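Taken from a larger complex, these chains appear in their original positions, while the remainder are omitted.
Each chain carries a letter (A and B) given by its place in the written order, and its residues are counted from 1.
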Amino acid sequence: MSKLLILGAGGHGKVVADAAMASGKWSDIAFLDNNNDLNEVLGFPVLGRFESYQYHLQENWTVFVAIGNNSARMYWLDKLELEGYNIATIIHPYSTISGFSSLGKGSVALAGVVVNANSSIGRGCIVNTSSTVDHDCIISEGVHISPGVNISGTVTVKEDSWLGVGAKVNNNITIGKNVIVAAGAVIIKDVPDNVMVAGIPSTIKKYFGDEQ
Amino acid sequence: MSKLLILGAGGHGKVVADAAMASGKWSDIAFLDNNNDLNEVLGFPVLGRFESYQYHLQENWTVFVAIGNNSARMYWLDKLELEGYNIATIIHPYSTISGFSSLGKGSVALAGVVVNANSSIGRGCIVNTSSTVDHDCIISEGVHISPGVNISGTVTVKEDSWLGVGAKVNNNITIGKNVIVAAGAVIIKDVPDNVMVAGIPSTIKKYFGDEQ
C-alpha cells in the first residue's frame, strides 16, 4: 500500500487522515504544514512546510491537499496535479457514494456522507461530515459542503462555493461560483455568483468583487 | 431473485432503483414512465407508460411506485395493491430501521436513514436521504419525509403530508394530514390538517381546501 502525504495538519487535516486510515487504502500517513511548531499530529509526523513537498514526496506516495480554504486548496491541488504527482481521492468507509455517481480527484467524502444516483462532484471538493448530495446534482470543483448540509435533487453548485454547516438546498436550484452560504441557511431560489447569502429563506447579504 | 418494475423514472425513481440494487434483493430493474422520450435510465430500460403496467408486470415481478407527489403515488399504489400485484418495500443497506419498528408496503427508506424503536411508518411513504424518525412515532400512509428531516420522539404525522428538506420536529408533536412543511422549518407546536407551515419556529402560511 502506498503512503499518503497530507498538506495541512489542522482540524481538517486530522479528519482527512482519520478517514484515509479508516478506508484501509493507505499503510501510513505524514503531514506537511506551515506551522513550524507542529512535529506530530494524531501520531503521524509533520515533515516540513508545504514548500518542501518535492523533497518529501516519494515516487510511490499519493498526496492530498487538506486545506479548508477553497482557493488555497485549489492552488495546491492544481500545482501538484500539473507536476504529475498521484493525487488521492478519499472516501470514509462509513458513507455511501452511489455507483452511478462520481467524486473528483483530490476530493474527500467524510463520515456519514450520502451521494445519491447520477451526481457528479468535481475536483478538490470537501463533502464534509454527514452532508448529503441527492440525485442529478452537479457540484463543480473546489466546493466545500460543510457538515450536515443537505442538497436536494438536480442542484448545481459552481466553482469554489462554500455551503456552511447545516445549510439546506431545495430541488432544481443553481448556486453560482464564489458563493458563501451562511450556516443554517435554506436556499429556495437560485443564487448568483460572488455573493454571500443567509437566512430562511436565504437572501443576499453581501456582494463580492469578481476577483474575490 | 424477482425483478422490480418501478413506476417513475425521474430523479426519485433513480434513487429508488439505486437503493433497490444496493439492497441486493432484486436481480434486475425496469421502469415505466409517462415521458415518451425516455428509453433508458441508469442503464435500466423504460418499457412504456404507466398505463402499460398490466402488459409488463410478469407474475414473479414486484412493483414499486416512485412518484414524488403524494396523491399520485398513493393513487397508483392503491390501484396496484387492489389488483393483487406484489408491492415492494425498499430499504437502502446504508440505513438502520429498528427491529422494534415497521415500514409499510410500498415505502422506501433511502441511504442514511435512521428509524428508532417502536415507530410505525405507513404504506407508500418516502423516508428520504439521511432523514430520521425517532422512537414512538406514528407516520401515516402517503407521507414524504425529505432529506435531512429530523423527527423527534412521539410524533404523529397524518396522511399525505410532506416535510420539506431539513425540517425539524420537536418531541410530542402532531402534524395533520395534507400538510406541507417548508424547507428548513422547525415545528414546536401541533399543526392542523390542510395547511402550509414555514419558519423558525414555524407558523401557518397558507390554508388549503379539504379537497386538496
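Going forward, a residue touches a chain if its C-beta (ideal position, glycine included) is under 8 Å from a C-beta of that chain, and two chains touch if they have at least 3 such contacts.
Predicted model only: the values in this text are computed from it and were never measured.
Colleague: Tell me how many copies the full complex contains, given that 2 of them appear here.
Modeller: 3
One rule holds for everything that comes next: only the chains that are shown with their structure count from here on.
Colleague: From the mean C-alpha coordinate of chain A to that of chain B, what's the distance rounded to whole Å?
Modeller: 31
Colleague: Taking the complex as given, what residues does chain A use to touch chain B?
Modeller: Spelled out, the residues of chain A in touch with chain B are 96, 98-100, 112, 114, 116-118, 130, 132, 134-136, 148, 150, 152-154, 166, 168-171, 184, 186, 188, 200-201.
Colleague: In the complex formed with chain A, which residues of chain B make contact?
Modeller: Within the complex, chain B touches chain A at residues 11-12, 14-15, 17-18, 21-22, 42, 92, 94, 110-112, 129-130, 146-148, 164-166, 183-184, 199-200.
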